[in-house]
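For this depiction, one protein chain was excluded, whereas all remaining protein chains were kept in their positions.
Presenting subunit A:
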Amino acid sequence: MDSAARADFRQRSLTARVLRAVLALFLIGGVLLTLTAWMNGAQAARQAYDRLLLGAAADIAEAIRIQAGRPVVDLPSSAFELLAQAPDDRIAYAVRGPGNALLTGHPDAPPPRQDREGAPRLFDGEMQGEDARFAQFARRFAERDFSGVVTITIGQTTRARQAMALDLAVDALIPAVLAGIALLLSAFFVVRSALRPLQTIADDLRQRDPYDLTPMDTTEVPAEVGVIVNAMNGFMRRLERQVATMQNLISDTAHQLRTPVAAIRAQAEMAAETEPDVAARETFEQLAQRANTLGVLLDRLLSRALVIHRTDSAPRAPVDLRHVALEVIEARDHEVLAPDVEVELVVDEVPAVVRADEFSLVQAASNLLANALTHGRPPVRMGVVTSETVACLWVEDAGEGPDPDTLDRLGHRFERSASSRENGAGLGLSIVTAVAEAFDGRVEMEHREGSFRVSLCLPLAPEGEP
């Protein structure tokens, strides 16, 4: 996979997408949680300190007595000790008698509102420019010498409330933040482990042979991904059926056509022998020649279908490439193509054992030889060389070989160049290539001094194996 494709792949990474979603959730949730925590903290602090304010107001109210017909405030320390629970807050208080006349305290404390007489009242206010909270508490007197309402207004600044609200909010947020981080991490790992099978499948697909249409393993795969794998396996099954049908069609066709083609060739040869007219005889001879070529082509089609079938299904066995070369020469098939050319076999004493299917190798080697005889220039030689890891079966002729452009395109199925014409060289080379690929080898072509060599190289079988 090249880097551009990888970047593209990463852009659409599910992990990143899930993590981004979780992060967004976390941020939005965090903001909401912070607001909630702050509001809860502020409310808790307000309630707590409001109680202190009311308690202090009640304390003061309790300490009012009527003396000589007028209310006297014996300001209790306890009220201020209570307010000192908020140690750094300033205090304002005022005790007012009937007609809001100030009995004692700070005149600038907010005057009481009498609209809800009697009921304690809590309200926000200001103390020398600083936010403050006030409590108002009324006490009614019905004495012989005094009757009326005395109102206590007491307030304090909000430093302690804010500090407490902040403390509560932070206390609430710390576990939430930790939980959020844990959530993020676990989401990351869960997504990664959930997506790991996809990577495995991708790796499996990438390393697969193009002709390998066997089903993929679904046992290690989560159910969600299994759906895709099953669908892919189903698709591959259909594809395989399709390919098999095609191959069968080709081999059946080739097989079916061989007999009529052989008959045509025999008829044409017979006609040529009995034909008195020279011109007509030549025509028959040419017909026989073409029918012969067609027969070879059909043979190759058949052998290719067989090779493809075998490389898919035949078990690999140790094969000595020298035996393969010898077998091809001894079959003497080449004498049909080029009766005059002698083929030289070049082998040495070193065994060249590879793991492959012998039939497929023989087909590939005879195709190589046939190509050399058909397109190359004699003398033609065939041999085997081994290096440390690789054994190569080669065929060499004294010709120029194909030009580089053709060389590039060689080996593809149905490749037909000008030089190969209709006699199936492209098909032959494609058999060689298919065999090389099937057994982890490769096809090498090289121009040497005054010769052209094509090699089928396969890895040597590990030592110790028969």
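One rule holds for everything that comes next: contacts are C-beta pairs under 8 Å (C-beta built on N, C-alpha and C of every residue); 3 or more make two chains touch, one makes a residue touch a chain; residues count from 1.
Definition applied: contacts and distances are computed from a predicted model.
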- Looking only at "ABC transporter permease", "Iron(III) transport system substrate-binding protein", "Thiosulfate oxidation carrier protein SoxY" or "Molybdopterin-dependent oxidoreductase", the name UniProt gives the absent chain is "Iron(III) transport system substrate-binding protein"
- Task: Check the options A:Leu25, A:Ala48 or A:Leu75 and report the residue that touches the missing chain.
- Result: A:Leu75
- Query: Just one of A:Ala37, A:Ile91, A:Leu122 or A:Ala272 touches the chain that is missing; which is it?
  - Reply: A:Ile91
- Of the listed residues A:Leu25, A:Leu103 or A:Met236, which contacts the missing chain in the full complex? A:Leu103
- Task: For the chain that got dropped from the picture, name the residues of subunit A it touches.
- Result: 72-77, 80-81, 83-84, 87-92, 95, 103-108, 127-130
